[in-house]
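One protein chain is absent from this view; the other protein chains keep their places.
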Amino acid sequence: DPAIIYDLGGKFDKSFNEAAFNGAEKWAKETGGTYKELEMQSEAQREQALRRLAESGANPIVMTGFAFGDALNTVAPDFPDTKFAIIDMVVEQPNVKSVVFTEDQGSYLVGMMAGLASKTGTVGFIGGMDIPLIRRFGCGYAQGVIAANPDAKIVLNMTGTTPAAWNDPVKGAELAKGQKAQGADVIYAAAGGTGVGVLQAAADEGILGIGVDSNQNGMHPGKILTSMMKRVDVAVYNAFTEGDKLTPGINVLDLKAGGVDYAMDENNASLVTPEMKAAVDAAAEKIKSGELVVHDYMSDNTCPAATF
Amino acid sequence: MPSGANTSGRQATAAPFAIELKGISKAFGPVQANKDISIAVPRGTIHGIIGENGAGKSTLMSILYGFYRADSGEILINGTPTAIPDSQSAIRAGIGMVFQHFKLVQNFTVLENVILGAEEGAMLARSLAKARRVLSDLSREYELDVDPDALIEDLSVGHQQRVEILKALYRQADILILDEPTGVLTPAEADHLFRILSGLRDQGKTIILITHKLREIMEITDHVSVMRRGTMVGTVKTAETSPEELAELMVGRKVLLEVDKGAPNPGKTVLSVQDLHVRDEHGVERLKGISFDIRAGEILGIAGVAGNGQSELLEALGGIAAATGRIVMNGTDLPLTGATANGQTRREAGIAHVPEDRQHLGLIMDFEAWENVAFGYHNAPEYQKNALLMDNDALRADTAAKMERFDVRPPIPTLPAKSFSGGNQQKIVVAREIERNPDLLLIGQPTRGVDIGAIEFIHKQIVALRDAGKAILLVSVELDEIMSLSDRIAVMFDGKLMGFRDPETTNERELGLLMAGVSEGTP
Amino acid sequence: MDYGTLLQILDSTLRLGTPLLFACLAGLFSERAGIFDIGLEGKMLMAAMCSGAVAFLTGSVWLGLLAGLAGSLVFAGLHGVASITFRGNQLISGVALNFLASGITVLVAQRLFGQGGRTPPLDGAARFNEITLPFAETLRPVPVLGPLYADVISGHALLVYVAILCVPLTWWVLYRTRFGLRLRAVGENPAAVDTAGVSVKGLRFAAVGITGLLCGLAGAYMATALQAGFGREMTAGRGYIALAALIFAKWRPWQALGACMLFGFFQALALRPDVVTAVVQVKIPVPFLDALPYILTVLVLAGFVGKAIPPRAGGEPYVKER
Partner (left out) sequence: MDRLPKWADVVLVPLVSLIFAAAISAIVIKAIGQSPSEALKVMVEGSLMSAYGWGYTLYYTTSFIFTGLAVTIAFHAGMFNIGGEGQAQLGGLGVALACLLIPWPHWSVALLAASLSAAAFGAVWAAVPAYLAARRGSHIVITTIMFNYIAAALIVYLLVDVLRPAGQMDPATARFPKTVSLPTLNQIPGFDLFFQKEVPANVTLFIALAAAWAVWLILWRTRLGYQLRAFGKSEPAARYAGINPAKMIMISMTISGALAGLMSVNNVMGEAERLLQNSSEGAGFIGIAVALMGRNHPVGVVLAAVLFGFLYQGGAELGLWTAIPIELRIVVQGLVILFTGALDVMVRMLLVWLFSFGRKRQVA
């Protein structure tokens, strides 16, 4: 059986891990198969969890989150016959598939959306743990905002420096309230479970939130502008489908490959005017064609549109 | 006047006795604290109860006050059988109690303490106003003046006791029980208390007074009951008895507390104390400049009412409390403060110490006897196996030998200290300290809570140590003990020595005056 | 730091100080009665879970609040039984109940909602929503005070105002009523209360009960007002900080308000490292800001901020002496 390990936020974080869970469920429904799943409770358990799953014969083993990288690096060689897939991190081992997304591209699109929707000309970004990966979200977002409104002001905050930052809704809510006080009227939360607090506070305060990873538009209908969808579900679904014949190597899921996108549904239909949608779709086409290049923070650890 | 009105109200149901106890028995596990006890106390009298330690006096009163429940027996208040399952019922039945250890809230005012548990309604304002009125009436009537707004912790012991009495009167008590009320008072304070009690009796109140002091019994009571080993030995009219008769009733045989000891043969000065001062943790000065010498082969007895600095003196000498001044032992100054002023360095200097409170200081109750024998001497070379380990086998053997010599029963070194009776616990401590053959023995209340046989034994050991040429500082609140053991007597009052006396030439009256702070012209 | 930022931080202080204040007053009642309670944390957690779960299931925040109070009371009762009836070690009992709460809340929430020990998000009538005080908008243009009123004082959940009101109420109960007199007495000298014919156990259970109720309010506030639902370990050490605030306040109600708001302020600051950096002109590591309340607590405990003398009978089971 395949297996999946969720990161600290847990599989119901309404965001990153939940997307992975949805992918696994989709696979289970379609194939009628069963899979093992495990939620991390603490940092130090990762290796044990990996070993225990490999030991039990699970194959392939999918894990969500860069934090597994180090543990996987030591475990993978001990189980050469087991296939592993890791999301958001590159681990160079012969039996590991590394799936990464171009979050910068997806974030660019929702950034444009935010720039177009903002009435105050100030928009916010709340990241989870302060790591290059999340800065990649923020940087893409900022580029999109500036593209839509060159005069826009962007307020950036990170929730913390440890994995606890993925799961701190109180802090998320307080940061959102702080950003509102600074004039922001659209806030993009790229913060896992913390984002729940951000979106809640945005809804409470009567401003717009932007969801991340999953389609979070339904959490507060009419109060979430859109969501930057990162198709972790697709990655998991694919890995499960490939089964023990999983192809190792790096797999980049970009806008073109459908790895990232922005979400439209009945919950945000009233918030997005046809003109906005047209502008964003046009940009998406340009990105897909390579005409427009979104700067990737992780390529050189700098951002042309924002300072962290 | 509320209390008066109340008294007359109760007198309507006039019965000859305010209290009658019939066949009260109470056991604590195997200990039969009260055995079939009956007494009757006529209204408007003061009734004394005497008996040795552990005779069951406090237990009986606790039953009357609803603290304990009797296993069997009956209580009649004003002729009516009354169940007293708790203190509330006792208060309702008009009983008030002044405990030996006051039950006051230290950081409350007098007024707050008085109304506690007897408030008028759910709000405090009204209760406080009423209490203020009643208190001023009561204090005028019975010489019970205390500042109603003073904090208890700022009051002297005597005043705190008045607050306890006021508490009872405020609750309109007709019957007042006082458990050893004078133990903590100076003779003058005690006299004042007795004047208060007489006044209360004249108002028709009934008073039960527990005390060890025959003098007090003779002075103030109308009747006296004697208890021995849980039984009531008898009740007599005070006017028709004598202290000698009471003492005999108390212990069951003729009492002759004379210690058999020869003339002293003092040698060189062992200990010299000069201008010693001690402050307690609140910064209050408890020893106010004390100087004295003790010579080899001499017993210096320190008399005084408890709480006048004797404990602090022992603690300073024993290295437990920090002090200022000088302590010179065999010609060398001992450190008085800092890390080196401790029981270890004192012991190394040849000072042994039998503390006043054996259960809290002298023993670790959970430790076995042999562990307690090492207590304080755990660094002694003979108890070490090597540089690292203690020699527990040697210790157990040593303990068995000591138990044998001091007739500790049962002689089992591995029994925890708490399993020995009080007298035997004391013997373990005394054995430990005396057998170190110290140059100076500090010994506080050596026979407190100890039976007569053991008292004689311990006294003999103290005298033997003196005769071996050692110096002894004896602190005791029992004047008899001081008089019969000491070669010289110093009286302590309010942290100072009131003067030295020769036991051959002084008498209890003179010492009593000194204990009250009356110095009769001596320096 | 401009005035707007200051107001925002004060606003945040009030929100974050509220659970501390409830818990601190809870501890005040218990400790004033002589029962140490390091289990405030566990009771808050329990209350948060119960209120979050019931509010979600019924859609009513009031039923949620009742459930929260009940959950906290059960734990308070356990602490009472252990430390009053069976004269157990109060510290150990508190520690044990904190563990129990930490585990059991997740177990129950997981069983009910299957969302990893979390309740689903609450909205509408299942939450305490923000209340705008009268004239908030009208007065806003008034310089300085207007924004203060509109942004900081107005616009909080009902329980924030309840918490503030609990301060004078606690003061009044403690110093102006018979119950308060007895409660303070039982924490100082239970023997005095006992001989005065008042039940020590009764008083202490009553105090522990009040502690339970106030912790219940603290937990319910966390789950239904500060946040929209329960999450595992959501109290995040607030029970301990409240205890520190209690010591800081030397067991007195008004000082408790001050101490809790101070700690709330530190928590609010920790959320805004950017502001801190701007004010002090040096980059302060966020972990240091996070640790600030704890460091301050240690300094308080060490007596560097004045000696705190706890109620004299605190922590000692009452055994009748002879």
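Per-chain residue numbering starts at 1, and chain names A, B and C are given in the order in which the chains are listed.
The rule we apply is simple: a contact is a pair of C-beta atoms (placed from the backbone, for glycine too) under 8 Å apart; a residue touches a chain by one contact, two chains touch by 3 or more.
These numbers come from a predicted model, not from an experiment.
Asker: Considering the full assembly, with which of the depicted chains is the omitted chain in contact?
Answerer: A, B, C
Asker: Pick from B:344, B:421, B:484 or B:506: which residue touches the chain that isn't shown?
Answerer: B:344
Asker: Just name the one of C:34, C:68 or C:117 that touches the chain not displayed here.
Answerer: The missing chain is touched by C:117.
Asker: Tell me which residue among C:3, C:135 or C:288 touches the hidden chain in the full complex.
Answerer: C:288
Asker: Taking the entire complex into account, which one of A:93, A:120 or A:161 touches the absent chain?
Answerer: Checking the options A:93, A:120 or A:161, the one contacting the hidden chain is A:161.
Asker: Pick from B:239, B:263 or B:389: which residue touches the chain that isn't shown?
Answerer: B:389
Asker: Pick out the residues on subunit B that sit against the missing chain.
Answerer: Counting over the whole complex, subunit B touches the hidden chain at residues 29, 318-320, 339, 342-347, 353, 355, 360-367, 371, 374-376, 378-379, 384, 388-390, 392.
Asker: Which subunit A residues would touch the chain omitted from the figure, given the whole complex?
Answerer: The missing chain touches subunit A at positions 36, 38-39, 41-45, 47-49, 51-53, 55-56, 66-67, 69-70, 74, 78, 89, 131-133, 161-163.
Asker: Could you list which residues of subunit C touch the chain missing from the display?
Answerer: Interface with the chain not displayed, on the subunit C side: 38, 78, 81-83, 86-93, 95-104, 106-108, 110-111, 117, 232, 237, 240, 243-244, 247, 285, 287-288, 290-291, 294-295, 297-298, 301-304, 307.
Here is the rule we use: only the chains that are shown with their structure count from here on.
Asker: Need the central chain here, defined by C-alpha centroid distance to the all-chain C-alpha centroid.
Answerer: C
Asker: Could you state the distance in Å from the CA-based centre of subunit A to that of subunit C?
Answerer: 35
Asker: Where the CA atoms of subunit B average out and where those of subunit C average out, how many Å apart are those spots?
Answerer: 46
Asker: Give the residues of subunit A touching no fewer than two other chains, as numbers and ranges.
Answerer: None at all.
Asker: Along subunit B, where are the residues that touch subunit C in the complex?
Answerer: Result: residues 58-59, 62, 65-67, 86-91, 97, 99, 101, 103-108, 112-113, 115-119, 121-125, 127, 167 of subunit B touch subunit C.
Asker: If we count contacts the way the header does, which residues on subunit C are in touch with subunit A in the complex?
Answerer: 4-5, 7-8, 11-12, 15-16, 114-118, 121, 123, 129-130, 151, 226-228, 231, 234, 236, 268, 271-272, 274, 286-287
Asker: Which bits of subunit A are touching subunit C when the two form their complex?
Answerer: On the subunit A side, the touching residues are 10-13, 39, 157, 160-161, 167, 169-171, 173-175, 177-178, 181-182, 193, 196-197, 200, 203-204, 219-220.
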